[in-house]
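Here the complex is missing one protein chain, while the rest keep their positions.
Then we have chain A:
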């Protein structure tokens, strides 16, 4: 069965370009603004959006996304808000996935989470701290509700783990470009091209590269060898640094435009 994410990558491959994937947390700084910013991101040129579920202990995230998560939680974010945000962004013209640490899903109930995400129009889940080795319940729930499973791989992953993870994934695989946490970096990673090349040896599934990407030039470089360019902290930074929410939303749209120009090969 072909998912909306499969269809997206068929299209971008046909167009000879990489897909642009943007991340923003739900409920940051509040639910309304996050919906507006995610919508602007899609209007500005993002082909797929990742909606982050703010969590109290985000060990994979650097200071920027940590700050956003803390703000969202302090402003009363609840897991159920995630589905509202997904529902309101799902019609904006791009597949929507949720990116979340595992405990909120387990707490909500894995099958119930999958059911509610699918009902809201979500396409899948990215799980930064759930590896396929521990994912039996999620595997079953995601299949039952027609959701894609995006797992992360890293420069430290062994060939055996790359192949196992690629087999377990669907939609696309998330290659973390550096050994480290999320956060905008000026340089592009020297480890990412090799990681993607190693993945190509074991899978035909689309590969997105993220962690540290912040501008059009970096996006352009990554688009040469990856199927998708994933940008997170740089978008969050735009909202954090804006004088007001309307300005923040416009700034997000501008960044999406700049990055979109970059992903054309």
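Convention: a residue touches a chain if its C-beta (ideal position, glycine included) is under 8 Å from a C-beta of that chain, and two chains touch if they have at least 3 such contacts; residues count from 1.
Note that in this section contacts and distances are computed from a predicted model.
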Looking only at "Sarcosine oxidase subunit alpha family protein", "ABC transporter ATP-binding protein", "ABC-type spermidine/putrescine transport system permease subunit I" or "Tryptophan synthase beta chain", the name UniProt gives the absent chain is "Tryptophan synthase beta chain"
From A:32, A:91 or A:134, residue that would touch the chain that is not displayed | A:134
Looking at the whole complex, which of A:176, A:218 or A:251 touches the chain that is not displayed?
-> A:176
Given A:107, A:143 or A:265, the residue that touches the chain left out of view is A:107
Positions on chain A where the hidden chain makes contact = 55-60, 62-63, 66, 70, 73, 78-79, 102-108, 128-131, 133-134, 151-158, 161, 165, 176, 178-181
